[in-house]
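Below is one structure, written out as C-alpha cells, with a few remarks after it.
Just one protein chain is left out here, and the rest sit where they should.
Here is chain A:
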Amino acid sequence: MNTASSPPPSAAALIDGILDQLNTVVFGKKGAVRLALTCLLARGHLLVEDLPGVGKTTLAHALARTLGLGFQRIQFTSDLLPADILGLSMYNTGAQRFEFHPGPIFSQVILADEINRATPKSQSALLEAMEEQQVTVEGTTRPLPDPFFVIATQNPQEQIGTFPLPESQLDRFLMRIHLGYPDHDAERALLQGRDRRELLEDLTPRITETQLLDLQREVLRVHVSEALLDYLQALIAHTREPGRYQTGFSPRAGLALMRAAQARALVDHRDHVRPEDVQAVLPAVGGHRLRPVEAPTLPAAEVIQALVEAVPVP
C-alpha cells in the first residue's frame, strides 16, 4: 500500500515505467526482462544460465539502477572463500576490538557471476544467505538489506572446471532464465547504439525503495481463486506422479510457482491470477526443477511444454 501523501502512482504505472526503462538498455529481451522483474517482485532470486557476453551483467546492473538499489558484483572463482562473500571480522588495533567488515553480500542487488565456478562451500554460503536473508558470521546474525535480490549467472554445465549446482540448491532460485543471443534487429541496434556502460550510468531510479516494497506486498494480495489453486495443484500432482520426473515439485516449488504467477499477474496489471500467468512463468519456475526420468537431457522448454499440455485448465 502506498503511504505517500501525494496521489501515489499506480502499481501498473510504476511497473510499466520500470519495464520501459529496462528495455532501452537491454535490447530485444522483453520476455526475459519481464520475467526478471516478475521474479524480483515475487521476492525470488534469479538464475541466468547463458554464455558470457550476452548481457547478463547489463541486465542486473540496469535492474539495480532502475530500482534505485545498491549493486554489488561478486565474481565467483574456484578460489573464492565464503568470507569473500559474507565479510569478516578483523581486529582493529586502534579500537582494541574486532570489527565486522561486511562482504559484498550486504547489498540489495547482487550479481553472482559464474556461480558454478566456485567451490560448493562458497556456493552454499551464498545460497544460505539468499534463503535466510540474513548472514551469521562468527556467531552473530546480521540481517541482509531489504529488498534483497540475487542474480546469479551460470555458464553452461559442460564447461571445464565447473561445480554444477545440485538440484537442492537450484530449488532456491525462483526462476532460471536464458537470455540467448539477440535477434537480428536487436544485434544491429546494439552495434549501432551507445556504449552500454554509458547508458547504464544515465539510468535514473524509477521507483523508491518504499514503493518497491509496496509492490512486493501487492503481489501477495493478488487474488488466487479456488479454480486457480485447483489448476496449480493439478500441475504439482502431475509432476509428482511416479515414473515421470526424477523429483516432483517440492512444496517450496509449488509456493514459488504461485508467487511467481501472482507477480506476473501484477506485472500484467491484473488483480487476479489466471492460468496463462502460471503457464507464462512455468518454464522459468519449473525448468530447473524437473528432470524427466526417461529423457534426462531433454531441453527444459520441452519438458515444461509437455507438462502444460498434460493438465487441462479449469
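Points worth noting:
We take it that a contact is a pair of C-beta atoms (placed from the backbone, for glycine too) under 8 Å apart; a residue touches a chain by one contact, two chains touch by 3 or more; residues count from 1.
Just so we're on the same page, contacts and distances are computed from a predicted model.
In the listed set "ABC transporter ATP-binding protein", "Fumarylacetoacetate hydrolase family protein", "Anti-sigma K factor RskA C-terminal domain-containing protein" or "Transglutaminase-like domain-containing protein", the entry agreeing with the UniProt name of the missing subunit chain is "Transglutaminase-like domain-containing protein". Between the chain not shown and the residues A:Ala13, A:Ala227 or A:Ala301, the one that touches is A:Ala227. Contact residues of chain A toward the unshown chain are 223, 225, 227-228, 271-276, 279, 308-314.
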